[in-house]
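Below: one structure, written as structure tokens.
A single protein chain has been omitted; all remaining protein chains appear in their positions.
Chain lettering (A, B and C) follows the sequence in which the chains are written, and residue indices restart at 1 in each chain.
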């Protein structure tokens, strides 16, 4: 940009709308800002002129993959389409808002959402992961809810790769450092090590909030004359990165100052922001509210305006800055953390300011809501943005990216574990089977996650009824009635790699099963779709198949997707990560006192295995430990999952079981060991009858990952009732053992006995060995 | 507009009206986290919880004060360093040192604030392993004569929650010797020192016994199902103790 | 704008857990020349205008009363740096 034509632009050294109108041919750095030629042409078409530098900044961030979902939108539609009326009945707010809201009953509602912060974590693990927690929590606040819990599904590279320790230490400390400081219990997550994530670790963060129905807030700016306010942290150059490409917008030849590529979180500021927002909600002091995440003020203004009466006028010089050298475009793009934008009616201004003063939160009034249908942004009185906010927030480009089943998929699926070279020395003697069990529970993915979870506060708030290492996290919402919820997150990248359609369904099935295992009735789904580049037809096929599979499965299970997030371009060079759709399921408890823990505690209780076992070793942890990945993942049987869920929920409600643990990665072997170590209580188990019934050898029975299974412990007095219930529902069950509190061992009769101490050393030693 | 959740939902009718007359203040600083839990613990003990704000200049006629855990001011600078200068802290320090000997309990960040305010000797630095640690922790009650420990038996072992990043108690040898000699070590860690604290000290009291500070969290062990091991209620003794003190039962 | 630098270190008799971790890690990266490491804090206080004797006195007092905890820390340095 070279010439400044209008008087006003000259006066302010700024690219105004007036200037843009008369200088159509100015070169703009749209390519550097990530726009494609066709996208830039669209911007020009929408505006009827070239964009100003500030407008270009807004469109470029809002039309990015991250904000516009341009590659996934056409597929994500299925989540909204494949829903029945029945599924909608408890959905108070669905997809499209900051987070979905589900009715819990008694006037309570719960909102939850999962998001990714993958690449920031690779660059700076501590801050990347910390700000991931911060961002998702602000999404929850912006719904009008009090955040009450967080979870953190993680994927890192190989456990013994030197860079993994850097990411692991930083990310876990960051999640703890930020989440613990907010007073939000961390109640669960995942930790998977796999070299496919070496250059692309996944840090997904989930937050849950609760509110009364009448407190639900939406992000919209309505009511002409209502004021727009920005509050919280000051705006800095965060997330803009390097020397800004937009420095030219000020037509200023001096060298641009540095812009930080990483955002540093201030958890204290966020904690204060939470309390401050809750006080605003309590006093009904805001008409609409929006958090500032990716795309900062661009996103907040355009979304608030387009979801409301359609107009807003804002003076950008009113924004409080941390860095006074920021240009208007940079201010619009800045991703500084711990900020919120709200719409306040004039009569509430004084009360709003009083809340800010009380919490010592900085704020500035930026402008007001209009009914013009235009978003006008001024810089010292001069118009630098004049757009239809819908075109920024909602009418971004949408692509039908080409996709096709990869050529290699058939060969991959044909390469089964059974009979492979990696399967050559399959354990079969008692000694080998015992060694295999010890090896399994010490393996990177199956070992105890205490090293991680001990760094997280699970108690704060005093309402945590279950947390790690149980199957789901459970939080009490109402202290009087015990009303509460459960959440679990799951994904298996290997299953999804082998078969994206079914792999995504298996993630849903496992999260559903985990929630039901805790005793809660599954109600809603949130998902974070972590994939490679959508411009690679193989990856695009994985994404399309996963979304199709997930949405189909939600229909069968009768629980809707209420929100989520897509993270694309997770790849190193041309090598994508395994497709990793992380699925979170939320369930409801009428009374969390009925929750079921995952471990045995009472001597003499009978242990039952629910479900049958087939040869499902492809994609299993065992195959993974042997370095094999091929074949087909376990069969999906959603009807079976529903029946199992109903049994677990009824049994919990009617007091028929005292513990339950679902079978997933690591199969029966992992579940037995985890149930024993939970409360340090042993058991005597006999497997011959089930193995004979299912026609599998003991190794397969122990290590296969057939779905739709769980083990439960049943008090003697309830055995008849429990048996009758399962039989009446025609669900296969088998009594496989007895809890033996005195034994201090897991005694697999006729095969081997593993002392609890020796299992514990194996299970708990792995993460400390690698990470100190 | 309804109350936001998790701010004291249950309205438990106090069993003993004498107890309900006891007003226990719970201080909230910006960044305090466990204030609601402390309020709940007070309520479960039968007393009346009074919410106090750090910027208040009066103590609202409370009979005792709890400074709860959390990250006041983000633990920035040093844990408790900035909070210590809050207007209400001056009042608390004066009342604790006055003849009335206001009972004051500092839990975790509250303990750190009390040491920064010099109501209790010593200080806390980063855990020796440098990590935040959350775990169920066994403590030995070494001194059951304070305002906050008299409901326990001397030498009793209790299990409550430990969770902090800067929990390593330190003081010079002279101070430590004096604490030991005067019986002012209130709690000691059992089953392994979790953070490098000198002489396994988990909590201490002042000489008068009205001011007690400890790193672990008794307010997280007052309700079966929500505490250590999901069954423990060993923390209730703290709140019962102060009621004993206030009612002159001990 | 001129700044006043305040340096605070843990008292020598207090074991510094962070310094200990660092001194343990240095040799693994080939840095073998150091027998001990201690980690302290450095504060930079910006002054708008000139640093008068009075302002320096204020900085010294802030260093002693707030920026350090005299029970465990020493203020080892207070100095003016120009920009």
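Assorted remarks:
Please note the rule applied: a residue touches a chain if its C-beta (ideal position, glycine included) is under 8 Å from a C-beta of that chain, and two chains touch if they have at least 3 such contacts.
Here the structure is a predicted model, which means the values were calculated and not measured.
Within the full complex, the residue among A:186, A:290 or A:336 touching the omitted chain is A:336. Note on the undisplayed chain: of the listed residues A:236, A:389 or A:560, the one touching it is A:236.
The missing chain, though absent from the display, is touched by one residue of A:115, A:190, A:323 or A:527; that residue is A:323.
If you put the missing chain back, the residues of chain B touching it would be 73-74, 76-77, 82, 85. Across the interface with the omitted chain, chain A contributes residues 123-124, 127, 233, 236-238, 257-269, 322-323, 336-337, 360. Where chain C meets the chain that is not shown, the touching residues are 1, 4, 7-9, 19, 22, 25-26, 29, 31-48, 54-55, 58-59, 61-62, 65-67.
Quick note on the criterion: only the chains that are shown with their structure count from here on.
Computed from the mean C-alpha positions, the centre of chain A lies at a distance of 40 Å from the centre of chain C.
Centre to centre, using the average C-alpha position, chain B and chain C are separated by 31 Å.
Between the CA-based centres of chain A and chain B the separation comes to 35 Å, rounded to the whole angstrom.
Residue numbers of chain B whose C-beta contacts span two or more other chains: none are found. Multi-chain contact residues of chain A (touching two or more other chains): none found.
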